[in-house]
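A single protein chain has been removed from this complex, and every other one stays in its place.
The first chain written gets the first letter, and so on, giving A, B and C; residue counts start at 1 in each chain.
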Amino acid sequence: GGGYWWYASSQQGGKGATTTTKKPVKVAVLFDVGGRGDLSFNDMAYLGAQRAAKDLGVEVKYLTPKSTSDMIPLLKQLASSKQYKILVLIGFLWTDALNKTADQFPDQKFALIDSTTGVTRPNEVDILFREQEVGALIGVIASGMAYELNGSTIGAVAGMSIPPLWKFHIGYLFGAKYFEMKTNKTVNFLWQYTGTFGDPQKGYQTATQLLQQGAKVLYGLAGLTHIGMFDAVIDWNEKGYGKALAIGEDASQEWYNPKYIPVSGAKRVDVAVYTAIKMAVQGPWKGGIHTLGLKEGGVGIWDLDGVRYFAQIAYNESKTKLTPDQIVNIVKQQREKYIKPYVWNIVHELEQKIKSGQIVFKTPLTEDEYNSIIQQLQQGNLNAALAKGHV
Amino acid sequence: MASNEYAVEMRGIVKVYPDGVVALKGVDFLVKRGEIHGLLGENGAGKTTLMRILYGEIKPTRGEIRVFGRRVSFRGPWDAIRQGIGMVYQHFTLVPAFTVKENLYLSLLSVNPKARLGDAVSKADKIAEETGLRIPYDEIVEELPIGVQQRVEIIKALLRDAKILILDEPTSVLTPIEVRDLFKALRKLRDMGITIIFITHKLKEVKEITDRVTVLRKGKLVGTVETGKVDVKTLARMMVQREVVFKIEKKPAKPGEVVLEAKDIHVIDEEGVERVKGISFQLRKGEILGVAGVQGNGQRELAEALAGIRRVSKGRIILGGKDITGYNAYQRYMKGLAYVPDSRGTGLVPDMNLVENTALTNLYRILGWARRIKWDRAVEITSRVIRELEVVAPSLYAPIKHLSGGNQQKIMVGREIVREPDVFIVAEPTQGLDVAATEFIRKTLLRLRDNGKAILLISTDLDEVLQLSDRLAVIYEGQFLAMGRPEEFTIEKLGLIMGGVRE
Amino acid sequence: MIGDILNLLSNTFFSMTPLLLAATGEIIAEKSGVVNIGLEGIFLLSAFTSATTTWITGDPLLGMTIGLIIGLASGLLHGVISVYLRGDQIIAGVGFNSFAYGFSVLMMIYLWGSYSNSPTVPKLGNIILRFGGEANLTIPPTMILSLIIAIAAWWFLEKTPWGLKLKACGEDPRAAESMGVNVFRTRLYATIIGAGLAGIGGAFMSVGWLGSFSRTISAGRGFIALADVAFANWNPLLAILGAFIFGFADGSSTYLPIMLQKMTGHQFTAESYLFLTIPYLTTLVVVVLIMKRVKMPRALGKPYIKE
Partner (left out) sequence: MSEALGSWFKGFLEQVRIRKRQYLLGALEIVLSALTGFLVAALILYFIGYDPWYIFEIMLTYGFSDLGYLGTRAAPLIMTGLAFSIPLLAGVFNIGGESQLYMGALLGLYVAYVTHNVWLGLIAGFIAGALWGGLIAALRVYRGINEVITAIMLNWTAYYTIIYIILVYLPNPKQSHLSVQIPVSEMISYGETFALAVVGALIAYFILYYTDIGYKIRVSGANPRSAVYAGFSPKTAIMASMLLGGGLAGYGGTLIIAGVTGSIDTTMSTLYGLGFTGIGVGLLGRNHPIGIIFSGLFFAGLIIGGQWVELLTGAPPYVTDTITGIIVIALSMPYAYRLLVNYMGRLGKK
């Protein structure tokens, strides 16, 4: 399971809160274009910031830019206002803007989440994730579940072709092939870009197409779009067209329908945001580029506490009528039912390899590189996805 | 009882248009039951406005209206219609894209919601019987000649058993034959007890058809008189407050060399119908060649072909010894040709102001460096038009649609005249003009001719062609049936030839 | 294979329904001379309200009814602005779209504190035809309703006196008025009804299709519906064709790459964007091939000014 980090930090945070009594420090979280409500990194960032506010007693301000052309002017205005201890920038769209402004404001701290300028500056931390690692674990689990549903095809409904998704793709495919290798059970793999993170109906359509082609497990990597994928999977079962399961990503999304969404991958943007703020207000601050993977708990598979945590939120927003306990129980049963021990074994073994640094995934810099990795993986050459070590 | 002797009583009517134009300044207008009542007045006098008020289309700013003694205030024409009022507009109000049948049905519905398409036709047939106004049913309205469109208009109004029928300048687009038929019909209607209000600028017609006349001037009532008791001159004086000469003295023509020559031209229209079937003629400096004919016999297409608006399918056009068949209209205008179309809907841009509308055909004269428009030049030209033709307009920059029909016509003709063109093609130049303006334009045409300009005059107004032209051609189904000096024709003879009868 | 086709058809039926409803409504409005480009906004508001109603009452049918009512209300607003207040119909529409987008999400935040989507709510049932194996056809009843409405609309416009009156208002309001048609009222009603249909379409998106509202649920479909109106040359029957063609091509744009991927094992990355252009290019090509001169109402978009 995933986020050790978060429990650790929240305990510390408790202390932090008690210590801060003077006038609160201000920090600003600047979302990606589109802002909150993407059920993905913006929403996660918000969680992290909220927790920072609670634990570290900082005052958090939020801002959603209308487009990339607003980013540079906004950064300049905010930085020169000297009001904010740190400016936390969510998403790769900020990369260029930050790169062009960071040096002009040496005593303004910046954090760039989910991307990097590639430059190490004393006043800038970049925190990004090794999505391949969670993708890989999910790949194994999905394959295992597919066989429990007596099928052999897994699929994914992806949003737009952007760097983070390239990494998910590589990981997910790697996982499937790894499963093949370990079990000699063939796994068919279907990956579909919908070209949007905001069109649930397209997600629904794409999902039914994938299911029609025999996919048993669908991995949602398209924010709002994959809400439609969830609905499609649910309908598919309810209509009795066949058995299928869905997997969420970023936040724990089991609560949306625990029966058919037994598991989701974690991408702890919240942790990244939290850490960045913490470093800024409590220190020790150190500029530079950090990547979070399984080892740091930056990505992973949501454990039941995580599930409960998000179920609670959903319950409070009365988005589900099920209580967190009910949800957790259903998830527990479903996981036992569909993720057999032999699958867990493979998962843990792979997890170990990754955490110990025995294997390290490649991160493609261009579409070309990404394509070639995918193609070789598809041909069964797992090592093509690895920068270090081999399997 | 007294008030019931009147079909219409309008008292103290004042109308101020939103843009502040005061069109009517307290007009009293009384129409007896079963009479044909003429309504006279210069362009812009307020006739149409008064009628639009009676028809409920626009609301009076002040004043009271009684119909058959009953006080009324209409929310819209549909109210007026229920009171038995029908109106035939100066600019027709048929839905152009619908068939005649559909248009009739539509208007029938307003009085009888349960009516069916069939009823409209049968009822229309009956009316056609009684009045002798024959119309096709399945044609698309906009493809019909104006004359026919007008018959449809009248029948449309009668369908709703109008007891009061308003006709706004019905004859301005008709030929004598058509006018005669129309008058026959109107008399029949009067005998059927229908009250008719008849707007025109043609005093002859007033004398011929009306029982009483009301004259408006600049939005005020001049008076109402028994038609029998006054002569044409008096009416004219009431209208314009000055003497009007009706016979314009005309010097003998001194034709010069040929400036415009048409060699066997043929024109095929959008529907692929051949509208002009081989017309040839020569037009000399200092002469007026008149073309008489019933609307829709190809005169529009002929004119447009000469002006370069339509391609000729066969034949050549020579202007000043130069073959201009390939030129477009703009180039021909620059070569000194001018054309006044028979329809304001074509000649004017309703939403543009007077200056911009004047620029339309004067464009090449006001272009400066880098094809830049010198608006100050345009303003000069416009002011000249306004001055020389005494156009009544709120301002140079008022949208032209806010001018009365006649004043619009003046702009359309005037902007060509000031260009001093060598060859002047004019269609219905005095359409909808009051006597004064008519007199003026006819004089101007003669003046141009005396200055050695060549003029092709296309008109359905036989008096006009007979009076002005030095040579006269009669067009029928796209061909010149006859060509000769006006003295050789009588109105009757013309009428026959225009109907396609060769002698 | 047959299963694929049926599935493709099922997808088509879903995606064409809101398009057809909105397009039919828009045709009615535009035939009377009022253009309403606020369809996107109506979709959003109706989708939201119907989802909310269903969430509260648990009755999707009631939800859809409310969606309809909201549509009608939006129509009333647009009608009053463009008919009586002589507003610029396009600006009003543009504004309405922005308003609806902001407002529906604000309400969602207000109700559920959620920026993304509403809770899942019960959905309307579907007609399901099973042909054994994975060969199933799903037909949403609303789609059938939309067909009926389109045909009815055609009959109304072409075969009834009211239709004639309505079209007259769009062709030549002055003539219409002189023939005793109350242009203002006719246009107002046409606009209201038209918007109402769009409202049903929006409601269908949330309670007929997805079973939840999300802030981007309409995703530009309002504008596709507008295109369908022109495609149909203002004829509701052709609008059916247009909606179907687009819906089918839209489905194909995901079906083809998945199919190819399954057969060849080649996974599409950037190329998938090229597949995504299929519905738009198809529509364009079809139009270029079949379209003859359009006959749009002559007074379209022009306020009727008497004086």
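Just so we're on the same page, a residue touches a chain if its C-beta (ideal position, glycine included) is under 8 Å from a C-beta of that chain, and two chains touch if they have at least 3 such contacts.
From a predicted model like this one, the values you see are computed outputs, not experimental measurements.
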Contacts of the hidden chain among displayed chains: A, B, C
Hidden partner chain, touching residue among B:V111, B:M352, B:V392 or B:L496: B:M352
Contact with the hidden chain (one of B:L363, B:V392 or B:L496): B:L363
Sites on subunit A contacted by the missing partner chain, in the whole complex: 28, 33-36, 61-70, 72-74, 77, 92-93, 95-96, 100, 115, 118, 160-163, 166, 195, 364-368
Missing-chain contacts mapped onto subunit C: 81, 85-92, 94-103, 105-107, 109-110, 115, 220, 223-224, 226-227, 229-231, 269-271, 273-274, 276-277, 280-281, 283-284, 287-288, 291-294, 296, 303
Sites on subunit B contacted by the missing partner chain, in the whole complex: 18, 307-309, 328-333, 339, 341, 345-352, 356, 359-361, 363, 367-376, 396-397
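Here is the rule we use: only the chains that are shown with their structure count from here on.
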Interchain centroid distance [CA atoms averaged], subunit B/subunit C, Å: 47
Subunit A and subunit B, separation of their C-alpha mean positions in angstrom: 77
Multi-chain contact residues (two or more partners), subunit C: none
Per-residue overlap in subunit A, given as positions that touch at least 2 other chains: none
Subunit C residues touching subunit B - in the complex, by the definition given at the top: 161, 164-165, 167-168, 171-172, 174-182, 295, 298, 306-307
Subunit B to subunit C touching residues, read off their complex: 17-18, 55, 57-58, 76-78, 81, 87, 89, 92-98, 102-103, 105-107, 109-111, 113, 115, 156, 160
Residues on subunit A engaged by subunit C in the complex (per definition of touch): 35-39, 43, 161, 166, 169, 173, 188-196, 198-202, 204-206, 208-210, 212-214, 224, 227-228, 231, 239, 241-242, 256-257, 316-321, 367, 370-371, 374-375, 378
